[in-house]
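Read the structure below first, then the notes.
Right, subunit A next:
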Amino acid sequence: MGRIRGSAPGRALCTWRGGLSAGCLMLVALAALLAPWVAPYAYDIQNLSATNQAPSLAHWLGTDEFGRDVLSRIIYGARTSLSVAMAAIGVSVLMGMCLGAAAAYFGGALDRAISAVVDLTWSFPEVLIALIFVAILGPGLYSTMIAISIAYLAQFSRLTRAQILAIKGETYIEAATSLGGGHLHIVFRHLLPNSLTPVIVAGMLATGDAIILEATLGFFGLGIQPPKPSWGAMMSSGTAQIFLAPWTIIGPGVAIALAVLSINQFGDALIDALDIRSKLRET
Partner candidate 1 sequence: MFVYLIRRLLLLLPVFLAVSVVVFMIIHLVPGDPIDNMVQIGASPQQRAILVARYGLDQPLLVQYGVWLRNMLGGDLGDAIVMRQPVIDLIAENLPHSLRLGGLAFLFSTIVGITTGALAAIYKDSWIDRSVMTLILLGSTLPSFWLGLLLILLFAVQLEWFPVSGARSWTALVLPVLTIGLHGVALVSRVTRAAMLDVGRRDFVLMLHAKGLSHRRIQLQHVLRHALLPVATILSLRIGWIVGGAVTIEFVFARPGLGSLLITSLAQRDYPVVQGCLLMLAMAVMLGTLLGDLVQAAMDPRIREQLR
Partner candidate 2 sequence: MAFLDVHDLSVGIGPLQPLDRISFALDKGQILGLVGESGSGKSLTAMGLMGLLPLIGGRVTGGSIRLDGTELGDLSEPTYRALRGRRMALISQNPMTSLDPMVRVGEQVDQVSRMHLGLSGAAARSRSIDLLTQLRIPDAATVHQHYPHQMSGGMKQRVVIAMALAGNPELIIADEPTTALDVTIQAQIIQILVDLVRLRGLALMLITHDMGVVAQACDQVVVLYAGRVAEANTVAGIFARPAHPYTRSLIDCIPRLGQAPGSLKGIPGVVPGVGNYAGGCRFHPRCALAQAVCQQQVPPLQTRGQGRVACHFSLVATDG
């Protein structure tokens, strides 16, 4: 127990902010994982005689325009949103790290080329980049994931590159090189592991943004297509009912806000515990 408490995540958990947000996050994650058991109804059961009902005992968050239970759809939506965001960011982090590491390690023309492309996407809003990919690939699950991955790529690439540049000149790298370590060996065995932490924390924070981006795309009708529930799409169809059934909009929004808030707060607490705020300053 001492070792857990002494480590950075452990210390983050012991703060009010860290513990509370982590707890919230756990709740959301558990709800998503155990959706079929936790949700009171299946997400696609329609009940056309009970459309747009206000919250009641039978339906804690009311029903939508097809009579589907809003709460259940939110819970299933958590599954979609969380998994899409996490998968997309995971891929993004991996690709970003490779690009950033290559740029930093090899330097020269490769560095300039990679940095030029990365910096190009860096100044563009993620929404725009995502829309470009949706334009090419059409709406849907996979294009959403790819779009999100590419949109956040720049961040991780730049961060990794900065980290590796900082430690490239250090003595133990020189030692490894002089001992005959090949390029791949040095990158994977020495450089990457030591620059891992800020990138992973950044990835965590980006997951929150990715959830919002996925919801935004869904809101435009360009994300995950029905009948799979997604928070964004729910709010989109909810706008048609804005006068009749405002709860169809409020519910998913609160869910998103809760998820993103707890991710950001826990990420922040982790940054404080790890004391890497200065390394992340550029992003």
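How were these picked? Simply put, all candidates are chains of the complex that A comes from, given by their letters.
The rule we apply is simple: a residue touches a chain if its C-beta (ideal position, glycine included) is under 8 Å from a C-beta of that chain, and two chains touch if they have at least 3 such contacts; residues count from 1.
Computed from a prediction, not measured in an experiment: that's the story for all the values here.
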{"item": "In-complex contact of subunit A, chosen from 1 or 2", "value": "1"}
{"item": "Residue ranges of subunit A touching candidate 1 (in the complex, touch as defined)", "value": "116-117, 120, 123-128, 131-132, 134-136, 138-139, 208, 212, 215-216, 219-222, 235, 238-239, 242-243, 246, 249-250, 253, 256-257, 260-261, 264"}
